[in-house]
Structure formats: structure tokens, C-alpha cells
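I have placed the structure first, in the form of C-alpha cells, so that the comments after it can refer back to it.
Note that one protein chain of the assembly has been removed; the remaining protein chains are unaltered in position.
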Amino acid sequence: MLSNSPALPPLIYLLTGIFIPLAAWKWKKLSFWLALGATSAATFFSFFNLSQALSQGSVSYRFGGWIPPIGIEYVLDPLSGFVTSVINFIAFVVIIYAYRSVAQEIREFRWTPFYALVMLFLSGANGIIMTGDFFNLYVFLEIGSLSLYGLIALGDKKSPVAAFRYLIMGTVGGGFYLLGVGFTYLVTGSLNMGDVHHILFNLSPSPPLIVAMTLMLIGLGIKMAVFPLHGWLPDAYTHAPSAVSAIMAPIGTKIGAYAIARIFFFIFGVKLITQVIPVAQVLSWLSAIGIVYGSIMAMAQNEIKRMLAYSSIAQVGYIGLGLGVVSPYGFIGALLHILNHGLMKACLFLVAGNFRLKLGHSRIDRLDDSLRQSMPWSSAAFTVAALAMIGVPPTVGFFSKWYLALGTIETKNWLFLAVILISSLLNAVYFFRVIERMYFPSQKLTKAGKNSFNEPKMGKREVSFSLLLPTLILALALVVVGFLNTWIVKTILMKALPAGL
Amino acid sequence: MIEFFLGHYAYWFVLILLVIGLYGMIIKHNLVKKVIGLSIFQVAIILFFIASSTKWEATVPVLANHHEKIQAAAYINPLPHTLMLTAIVVGVATSGVSFALLILTYRRYKTLNETELLKRMSEEDAE
Amino acid sequence: MMSSWSTYQSWIPLLAILVSLAAVPLIILSSRRPNLREFWTIGAGVGKFALVFSLLPPLFQHRLAVLNLGEIVTGVPFALKADAVGVFFALIASFLWILTSFYSIGYVRGLSEHKQTRYFAYFAVCLSSTIGIAFSANLATFIIFYEILTIATYPLVIHKETEEAIRAGRKYLAYTLTAGVFLIAAATWTYLLTGSLDFIPGGLLQNTPLASQTAVTLFVLFMFGVGVKAAIMPLHSWLPTAMAAPTPVSALLHAVAVVKSGVFGVIRVSEFTFGPQLLKDYHLDSILLVGASATIILASFLALKEDNLKRRLAYSTVAHLSYIVLGVGLVSSAALLGGMLHLAFHATMKITLFFCAGAIYVHLHKEKVSELDGIGQAMPWTMGAFAVGSLGLVGLPPVNGWLSKWCLGWGSVTAERPLFLIVLILSGLLNAAYFFPIVYRAFFRPAKEKYSGEASPLMVVPLVITAGLSIFFGIFPDVGFKLFQLAKEAAILLFGGLR
Partner (left out) sequence: MKEAENNPIVSLIASIVSPFIMLFGLYVIFHGHYSPGGGFQGGTLLAASIILIRLAHSSHTGQLQFPAKLGTPLGSLGVLIYYGTGLAALWWGGQFLNYAFLPLAEEISLRRSWGILLVEIGVGLAVMAILVSIFDDLLEEEDHD
């Protein structure tokens, strides 16, 4: 049974995803517990996988017993083990949060679809990460995306429109990726990633290959929300239910980033993407623009979730930039940021969800300093996560910044260094805007005497424990992972570097 | 040069279809027409794969009797076909989800025209 | 000479950092019982000082306490080292914290400030990170504490929560966070150049071949990083604005802990990362010297025209911080000795002045220089202490300021740069010009209204103590903390002798 562990996380999610509608035929509450069980089991197995990959090196799992390149292969190596562990852990924490949040935000007859879709989404995400087959990746991409469209549409009144917009862009992205796969297949005659890598090694680059790489970059770039392809993201994040935003923001774009890292750095190879076709340069420039654009747009927002959405565009840019500079430190920084940003954004979206549940809104201009009294823990979690976003040690953000800075200096990309560092200042601008609102009395209100009415007692309106627990776990993780970063980098990420860096 | 174009005529048709699909998605204001554009786009990709698998003087890859010796050149490549079977299913699912979303949208805003929809959404914001 | 130094493992530096951090939860938990809460603060202060003090005897036997706690980022350990410079700084900060704590109690209770718990808690965090800065053995550790200090000071700056305070907080963050970013860029670059970030006497970079442009760029990056907290012009303007903070905060943090951390950073970067030789080779010293001299003169003029007492003191702080930078920039052992002494002595003097300003504010609610007529009769102790501090900053014996200035002047002569002696003298005159009128007003102008007595003893006693210390150190610089000897050790360590 344990020899099957590489395939288990996606399979567990798939099973739960299809079992939930059957089980919930009679017992509605069961869907939550099934989802919780599935995420915890998947988290366990992905950690187990990670330790396997670290001790034994890369493991290949053959579906149906067919030998690759004929059959579909799952590849477990430190990189895929790391990313699955990250997303399953975050999913596990967010699912705890979903219990109450979904009960309050989503109408009862949609609870079962919610959990089923989350499971399918996670199955897609895990599948994308584990698979070693180009077409299989497409299928999982679509499984994940289609469930995500459904999940987004569970949100507020505008959510179907946001979901529809995402659907159009996402499907075009998937289509471009599929076309890219087609061209790769024309060139190499294989769909197995490892096989393609070996075949390409002996092939001189040809126009179809260039077309294939371009199409794949566009397709996956849409999923990752790289700068000019990010249009779907702000609306989708804003209008989705809190739990969905919190699960989509840390996982959704990261799997796009992972797919880009996997396909371009491991399969096409570093030499091809730097010397033959400037994929890496394009990625890094777009990411740099995206960082600045996302940060500036985030400053202009008046709604926390929307602000976080634009901030996500910027943060995904960090990952793209780290990959694009093509240096070991940059790559490590990008991978570490997948973990770090996942934790930060999940935490921030959970807090935004807490605000929505308790205050009925998450608009910055309507927050006031009563929050520090009424929701002390949520506010504190927000502050910790905001500090992490700014990159204050000892939270995780500092270390992302550190490795990314090392990466850019290593390759003498001074402009990118400036972009990364300036962006952390821009982060400070828009996060401190919220923190000021949350902690300090608004002068206008005080003057008008509005603020003087009875201040709520400490923690009086704090959300219930099952909402608070995941928020605090993530906030704590931001600091703990900060202290563990060297360990993570040394034991995991150093082994996950592609050849040729 | 002309040979190159004529020799790949199927791909040019695919390209035209792709562009039509993208055009529909970008230009059309009616959301249903966008979905139609999306479907055309997906069909173009499917056709691309199918076109890539064809050969002259080859037949469907069904073996009447698996004891005879297999001549790979005599059959067209079955792999793209099976892949496209999956892609078709994905396409169906996408259309299903998109229509469901459109129905939800229509119920809430009573329109499927993009400009009108945006107008109503911003009116709602203003309230 | 360097071989005569040995190291030993010790947890004391870490404990010294953690003791005030450990007090934070206690302070928060006892928020409803002010006496208990303040007991924790003072207890932590005394404990911290005792721990730092216990590092002194081994240090004089040339034994360094070091602690290595695994890597904080790859290739760089989280390491603490209590060397002469670090202990020197830590001694001052932790000792003055005790006095400031007493003073704070008087201050916040006198004004019945809101959110006193938050105030004391963040104060403790600030002190922890200051000691961390002092004991950091490499740049990465240094940056971590430096950034924590940045963030922990913010709630203190905006403590009043008025529009002005919040704006000051924004300005403060804008300056210091930007500085942090420069520091990270510089540190990562250094790491890639050398593969290490350790503070090494003589300079980490001294054996690395550097292009002249690289060296200058790197140094400028570093100076932007540490120069903001050191308030070198043109990076100083957050400091006067930050005077919106409560006076004890201004006194300890904006005259001692935070700004001195910046100056301390200048010392660490110049002497331990680049090293004296590199400073000379690439003419980096002139960057420091020009910046410092310009700051000294300009800030003094700005102080001259400032009517708000605390802001005047702030500009004076800006000027005096650059004395220390000047001491570093002169690249001579005597000048460094002078700079380090000034780091300590300016602290005792300036904290006295701030304490006085705070006492006047709490007791009489006066903030402006022009309102101080005749208060000397009502508050003789306070204004007496003020006079002592002023004398010291001008550089007149027997207050300790003269000693550090003397060493600085000596250093500028031995470094064959007598021009800076003139800067020092001119600045002394300007100091007199902006401090003596205050003393004159207080004692020799008739009072405009009737004042009643002294401020609360909780405030007066600390300020008298600091004033007394200023005189005491001026006469016996080596008694008690052996400050002079410590600074001498540091100078000898870095330059191989005192000349």
C-alpha cells in the first residue's frame, strides 16, 4: 500500500470528491468530516512522500503498471513532494476554517457541492504537481480549474460573472497549453516529461518547439496570473466566498508557477530557455512589471480582499522573478516563496473572511479602531501576516526577500533587485494603511464624536474558535517557518534544483 | 513556400478556426456568443491534434486479429484520438459550467449583454 | 594581538536579549495591576543590566562570549558575540533603561497616559532588539534585530494616536523600512562577494578583490541602510518628527537605543565589514567625513531656530550622532575612541535633557523654549540638571562631553585632518548658542506666571542621577563600567594600538 503513496494524495481527494455527493444524500454534515479526513490523510501522505523523496531520491509511480513513456507516470521528487506538502497542509488548515465560514456564507443546499468541488480542486492541484505526463497535466489542470469556477460562483452576487470571466481566460489558457503539448508531441513524439527531456537533449531547437514553448508559457502564465495575463484574478478573489479565496489564493496560482518551473526548468532545460528562446528573460521581466503593477494597484483598493488579490499578482511576480533570473538562489527563493506566500495569503484571506463574517464587510474605509478591542486575535493575525508580507524578520517574508535578493545580485540583475526591494516598501504602504485603520482612531470620526460611544469589551465580537484556530495556526506558522527556513532550504530545496543552474 | 502552405492546409484551417474562436470571445458582447467562441476555440485544438495524426493510405487502428504482425505504418496514430476524446469531455464540462454560470448571471442581472451587465453591476455598487 | 583573544561559549548574551522579551507576556498579563507590571519592567531592566555587566570581567581577560545557534539563512549562523564594542553599547542601553523605566512610571502616571501596558511592552521589545544589535556577530543577525527594532518602535512613536503622531509614525516607517531594504541589498551582496557575513576586526572585505565602483556602491548602500537610524543628513528628518512620541521614548530610543543602533551599525559596517584599510584605500572615509561634518553644522543651525524644546533636542541629537560618525570616518584609533566615548556620554547627557523636557511637560505642560521663562526657580533640580547636560554637550569640563570631544579632536589631529577640529569647535559654539539661552531663560528671566514646585520624584530622581553620572564620568571615566577602558580595548583591537 505504501508503495502507492505517490499517487495517494490526488486519489484520496478524487475519491472523497465523488463520495461526498453520495454520502451527503442523507447526512449533510458528513461532507465536512469527509473533507477534513481527506485533507488530513493527504497531508500525511504528502509529508510521507516528501520524506521518501528526500531519503531515496526520485520515485516513479506507474499507473496501471504501464511502463513510461507508454503509460502515465507520477514523479515524486523533492520538488513535487515539497509543493504537495505545502498545498495540502494549507488546504487542511483552511478546511477547518470552512466549517463555520461555509455554514454562514453559503446556503445550505450548496454545502455538499462546496466540499465536493474543493476536493476535486485539490485533486487537480495534486495531480498537476505529481504527474509526469504532459497531457495528464492538462486534464488535472482542467479538473482543478472547472471545480474552481464552480467554487467561485458560490460567492456573492457578482461571483458568477467573475467566475465566467475566469472560465473564459482559464479555458483559453488550458487551450494554449494543450496546443503547446500538441506541438511538443509533433516534435518529440512523446508525452512523457522525462522522455521528452531525453529526446530534446539530442534535438536542435526547431520552430515548432519554439511555438510549443511560447504557447505553454502563455497557457500556464494565465493560470499563474503573470502580469498581462492576470485579468481574471482580482474579481475572482474578491467575489468568491471567504473559504474559497483562502484556498484559491495560496494554491491556485502556485500550481501554475510550479508547472512553469517543472516544465521549463526540468523538462525543456535551463539551456533551452536561456540561450535558445528567452523564456526566462520574458518571465522575469513580466514578473517584475507585475510586481510593481500589483503593488500599486493594491494601494488603490478599498476592499481588503481586492487589495489582497492585487497583492497576490505582485507576489506571484516574486516567484516568477525568482525563477526567471535563473540562478540557484533565485530558484530557492521562488520555491520558498511558494510556501511563504501560501501561508501569508491564506492567513490574510482568513482574517478578511473573519471581518466579513463579523462586520458584514471588509472595506478598509469602514474599519475602525474598535477592532483592536473587539477582534484582537484576528487583528493580531492580520498584523503578523502583514509584517510577513512586508518582509520583517523573523517572519517568513524576510527570508523570501533575502534569497530573492541573493538570486538577483548573483546574476547582476540590479533592476530586479530594486523591484523586489521597492515592492516590499509598497507592501508596507498598503498594509500599514489597514493596520492604522485597525488600531488607531480615525481623527475625523473622533472629531465628529462618533467614536466615543461605548467601546466593545475585549474580544467580545471575536469569531468563534473554529474560525480563529486556523487563522492563528497560519499566523504562528509564519514565524515558525521563518525560523525553520534554513532547514527547509538545506534539506529540501537544495535537492530540488534543476540541472544546469 | 507554396508547398509549405498547401502541404499544411489543415493547420491553416485550424489556425483560422482558432482566431475565429478568440475573436468571438474577445469581441462579442453577448456572453453566450463568448461561450460559442470558446467552443470553436476548443474544437480547433481538437482538429489540430486529429490533423496531426493523419497519414495517407493508413487505416483506423483497430486490429482484427492480434496475432498478425503489426505494421505501424498502416495505421493512423491512435494516441491523439484518445487524447482528444478526453479533450472533448473537458470541452463538454466547460460548456456545462459556463452555461450554468450564465444562467446564474441571468437570474441575478436579467441580462447577458456584457455592456449592460457591467452597467447594472456598477449601478448596484453605487447604491 | 588578535591571537591573544580567546572565545568561550556562553548563553549570557542570549539571556540578556531574552530577559526583556520574557517580561513582555508578564507585562501584558498584569495589565490590570500597574504596580506589578512596572515591577516586571524594572526587574527585567535590572536583570538585563546584571547580565551584560557580568560579561565585563572575562572581556578584560580577552575572552569573548560567543554563542552559535545554527544557521539563520544558508551559510550564515545566528550568532552572538559579546565583543568590546558590543558590550560597551549594551552596557549603556541596559543601564539607562533602568533609569528610564523609573522615569516612565512617573511620566505615564503623571499624564495618566492611555494604553500604558502597550507602552511598557513595546519598550521591552525595543530593548531586547537593541541588545541583540549590540551582540550580533554577523550582519544577518544584526539586520534581524535591526528590523525588529524598527517595527517595535513604531507603536511607541504613534503612542499618542493623534493625527500628528500617526503622521510621524508613517514618516518614521517610510524612512526606516527603506533603510532596512538597503541594508538587505548590501548584506546579500556582501554575502555573495565573501561567502560570509561575520563581523571581523579589520574588515570582512579586506581580502576580497573589489572594483572601486563596487566598493563605493556597496558602502553607500550600507550607509543608506544604517545612516537613516544614525540620522546622517539628508536622512535625518524622521527624527525631529518622531518627537511626537512620549518623552521617555524620545529620551531612551531617540537619543540612545534606536539612533545609537544606527551609529553602532556605522561602526560595525565601517570597521568590521570594510575595515580601516579599505576605508582609506577607496576613500570611503571621505563619504563619512563629509556627511558627518555637514550634518553637525547644519543640524546645529536647525536646532538654533527651533522653538519646540524636544525638537531642538532632536536636532541636537542629529548633530551629536554625527560626532560619532566623524570619529569613525577619521580612521584613527583616537578618533574612534572619541566616537565610542561620545556614544556613551552623549547618551547620559541627552537623556538628562530629554528627562528635563519631559518633567517640564508633565508638570507645567510647557513644550516651547519661549515659554520657559523663570521656571528655574520653581524646578531648580530639573533645570540644574538641564544646565549640566547643556554644559556637557557644549564640551566644557567637568561634564563628560569634553572628554569625548577631546579624543575626537586628538583623533583629527593624529589623522592629519585638522579641518575637522574646526568643525568640532564651531559645533561647540553652536551648541552653546542653542542651549545656553534656555538655561538663561529658566534661571534669569522673571517668571510670567506662578509655578508650583518640582515634578514628581519618580522623574526628578532619574534625571538628577543621569546628570550626576554625566559629571561623574567626566571626572572618572573608568570607574564603575570601565567605559574608557572598554572603548580603548575596541580601538586597540581595530587599529592595533592607540595613537
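Every chain is named by a letter (A, B and C) in the order it is written, and numbering of its residues begins at 1.
The rule is simple: contacts are C-beta pairs under 8 Å (C-beta built on N, C-alpha and C of every residue); 3 or more make two chains touch, one makes a residue touch a chain.
Note that this is a predicted model, so its numbers are computed, not measured.
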Message: Can you list the shown chains that the omitted chain is in contact with?
response: A, B
Message: For a quick check of understanding: of B:10, B:76 or B:100, which residue touches the chain that isn't displayed?
response: B:100
Message: Please output the residues of chain A touching the missing chain, sorted low to high.
response: 1, 4, 7, 11, 14-15, 18-19, 21-22, 25, 61-65, 107, 109
Statement: Omitted-chain footprint on chain B covers residues 60, 62, 85, 88-89, 92, 96, 99-100, 103-104, 107-108
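By definition in this document, only the chains that are shown with their structure count from here on.
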- prompt: How far is the middle of chain A from the middle of chain B, if each middle is the mean of its Cα atoms, in Å?
  reply: 28
Inter-chain centre distance, chain B versus chain C - centres from mean C-alpha coordinates, in Å: 69
- prompt: If you average the CA atoms of chain A and of chain C, how far apart do the two points sit, in angstrom?
  reply: 43
- prompt: chain A touches which residues of chain B in the complex?
  reply: 22, 25, 31, 34, 38, 41-42, 45, 48-49, 52, 79-80, 83, 86-87, 90, 93-94, 97-98, 100-102, 104-105, 108-109, 117, 121, 124
- line: chain C contacts chain A in the complex at 70-74, 140, 143-144, 147-148, 150-151, 158, 161-163, 166, 169-170, 173-174, 177-178, 180-182, 184-185, 188-189, 191-192
- line: Per the touch rule above, chain A residues touching chain C in the complex are 387, 390, 392-394, 398-399, 401-403, 405-406, 409-410, 417, 421-422, 424-425, 428, 432, 436, 440-441, 443, 485-486, 489-490
